[in-house]
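First the structure, then my questions, so here it is.
Yeah, one chain of the complex is gone here, protein chain that is, but the others are all in their spots.
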Amino acid sequence: MINEIKKEIVTKLEKETIFSFLSEGKRIDERGPYDFRPVNIIPALIKKAEGSALVELGNTKILAGIKVSPARPFADEPNKGIFVVNTEFAPVASPIFEPGPPSEYAIEVARVVDRAIRSAEMIKLDELVIIPGKLVWMINIDIYTLDDDGNLIDASMIGAVSALLTGSIPKVEVIDEEKEEIEIIKEETRPIPIQDIPVTLTFAKIGNYIVLDPSHIEENIMDGRLTIAINQKNQICALQKGEGGGFKFEDVLLAKDIALRKAEELRSIILDHLAKKPRGDEAWEEIRGE
Amino acid sequence: MELKEEIILLTPEGKRSDGRRWDELRPIRMRVGVLKRADGSALVEMGNTKVLAAVYGPRESHPRHLLPPDRAILRVAYRMATFSVEERKKPQPSRREIELSKVIKEALEPALYLEEFPRTAIDVYTLVLQADGGTRTASINAASLALADAGIPMKGLVTAVAVGRIGDQIIVDLNDLEDKYGDADMPIAMVPVTGEITLLQMDGTMPPDLFEEALKVAKRALEIIYNEQKKALRERYLRIKDEVLGEEK
Partner (left out) sequence: MPIFFKNMDIVVPGDLVAEGNYKIIEGAYRIGQKIYSRFVGVIYIRNGAIKIVPLEGNYYIPKIGDHVIGKIVDYNPVSWQVDIRAPYLAKLDASDFLGRPLDPIKEDITRYLNVGDLIYAKIASAERGAIPSLVARGSNLGKISGGKIVEISPQKVPRVVGRNQSMIKLLQELTKANIKVGNNGLIWIKAKNKQIENILVRAIKKIEKESHIPKLTDRIREFIRRELEKVKGGE
């Protein structure tokens, strides 16, 4: 069953206010049109996950978790590991989310994040082989939205990337290749092999204005959405237009320019957080506000 | 079940697998109002078990004619994150999650005044972020806080804990190992104000003479947890008060 996410009704007054701010080059939360909301990342906080990250993008909160397990490789890629991205719009996050299978939008978010990571070849899949042709590591990236204040795509991407960058693969010993007997040694781990760090930048078109990182109120009145993924080589590695129209050719080019400018900034913020933030039990002290 | 190495649940000196004594609770941390969009929310940590609860309502639900004309309906969805457990849990709700959603709902209902909001729904969602035993009791503790945080009138909070046994020794607030390999696991919830028991389940076996002891132990543990809940609710306002009055000096 496909359930549509209903848009909330925005009052004419709110629309007028948003446009009035935009005409002065600002948004209602005082941001500039191409400013991200404050980003906070708390990595490696879930003990039983092989990777995790709690991300706050303004008031939007998502929790990404990674589970790693042995699996059969795909027939057409017998010597490559597998990764799967799944998103859950948890009903805790919004008055319009209900328990149930992922909606079209939830699936779209997962697939955009997947595409960006896959096209950038972020994970070195050939270093995830256990028994060539028979057994490889499968990385499940599950992203839970906990609080929806807009721009779930970028928040989810930051979460997935952060969890991958701080995640690990356990050591594995092959006991019998024929019988596919292996022994997993959880206490010994290596980092997930990474060779690129893609980021996504999502724009909204509101009337004649283009803004970066839309809040949920902006999403409710936007005419269209455009997500651009940029890898570390500064190439565009994924694109997704969403929700109606709005973007003309020149808008796309403008968004591309801003995305290229902002990608490195966002990447620095991510790496900065991952380097400085405490992990494990200590990470929870920050969540508690201690 | 084959164990790789021997797990010692209880040493001869009475130390449990995580170093606790039989009557020691795990460290409890509770925080209210952690989500922006939910009407009420709470994050509860009991040791390594961490649960997030959110409440929406009272609110309309459709189709309207299916809602009772004289009271609100309480709907609870208890879910575990795929990465909250050792082996990835599939995102689709399991039978266990569905049963737990039901018993948690029945644990919370007696504390609410559902007749005050006819033809509406009060939705409670709990999400286990990290599981180490006692997820349903932590969920109930979190859900109670979230309901209070949503400004929904209550007779009182609902408090829950699991007690169990290892051999002849009653233990309180079971972790995952004790839940899996111990001799009994008995989650219990009550409304401390009225004394009503609103959840009672058991897994394993309990000799009758130890059963009464277990209930007594549970009652004492519930007192402690109840106080933590009340503290968490008050804390926010006391902190604002301190800030504001501090500014004036």
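Per-chain numbering from 1; labels A and B assigned in written order.
Here, a contact is a pair of C-beta atoms (placed from the backbone, for glycine too) under 8 Å apart; a residue touches a chain by one contact, two chains touch by 3 or more.
Computed from a predicted structure; not experimentally measured.
The missing chain, though absent from the display, is touched by one residue of B:Lys102, B:Lys155 or B:Arg220; that residue is B:Lys155.
Only one residue from B:Thr49, B:Ser101, B:Thr120 or B:Asn175 touches the chain missing from this view: B:Thr120. Chain B residues in contact with the hidden partner, per the touch definition given at the top, are 39-40, 57-60, 69-70, 111, 113, 116-120, 148-157, 191-194, 230, 233-234, 237-238, 240-241, 244-245, 248. Taking the whole complex into account, chain A touches the unshown chain at residues 9-15, 17.
In this section, only the chains that are shown with their structure count from here on.
If you average the Cα atoms of chain A and of chain B, the two centres end up 30 Å apart.
Chain A makes touch with chain B in their complex at residues 46-49, 52, 59, 61, 63, 65-67, 69, 86, 88, 90-95, 99, 101, 140, 142, 144, 146-149, 284, 287-289.
Put simply, chain B touches chain A in their complex at residues 29, 31, 35-38, 41, 43, 45, 48, 50, 52-54, 56, 59, 77, 79, 81-88, 91-93, 123, 125, 127, 129-132.
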